[in-house]
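All protein chains of the complex are present and in place, except for one that has been dropped.
Showing chain A:
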Amino acid sequence: MGLLNFTREPVPEAVSGDMHNLNQLSAQQFSALTEVLFRFLTEPKEVERFLAQLSDFATMNKISLGPLKNIVKSILLVPNGALKRNLSSEQVRADFIALGLSEEKASYFAEQWKVNSPTLTRLAVGQTLMINQLIDMEWKFGVTAGSSELEKVGSIFLQLKLVIKKGSQLENVYVELTLPQFYSFLHEMERVKTSLESFS
């Protein structure tokens, strides 16, 4: 087996056996299975649904679930590696052929890959590490009427509550701003927006 695009590591032994089994499927069965796979890849949180659909496929096509799961595991190696390395659909097709999948099926899969890759790329970018990500912001503002020092005050304050994701926990940060601070904060944030837009 020549060099593969989607991985630098040796592929597990079972994979060529699994590809051979895949080749036995009809074009229609293969296309149905591919659809199930891509639906899972684009919505990775829907594990229950994915397993249910696999089980339906197994029953409908009279395949045992155990071997089917192994086949699926092997297939998924390619798109996962391809996503990490920004592979083109030709490279994905070439890899499947190198692994032993028939040309027809490899081309079909690569075509589906091309169609789905913008969604998949966006998902991968979304999973990228973010430090202290700002999740939510609430505010209230009001007037300070009086205090123990000053009987009548009448100054405006703005209170912000920032919800921040620190690791896996959410933390609330409360900050008070004076009016001039608020306006300069707003001004700075507008500058950030302009800067971000110029890089998009």
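Please note the rule applied: a residue touches a chain if its C-beta (ideal position, glycine included) is under 8 Å from a C-beta of that chain, and two chains touch if they have at least 3 such contacts; residues count from 1.
The rule we apply is simple: contacts and distances are computed from a predicted model.
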Looking only at the UniProt record of the hidden chain, which name from "Serine/threonine-protein phosphatase 2A 55 kDa regulatory subunit B", "COMD9 protein", "Arp2/3 complex 34 kDa subunit" or "Ribonuclease P protein subunit p14" is the right one? "COMD9 protein"
Could you tell which one of A:M60, A:V115 or A:L150 touches the chain left off the display? A:L150
Residue in contact with the excluded chain [from A:H20, A:K73 or A:K193]: A:K193
If the hidden chain were put back, which residues of chain A would touch it? 83-86, 121, 124-125, 127-134, 137, 139, 141, 144, 147-153, 155-159, 162, 164, 173-177, 179, 181-186, 188-190, 192-193, 195-197, 199-200
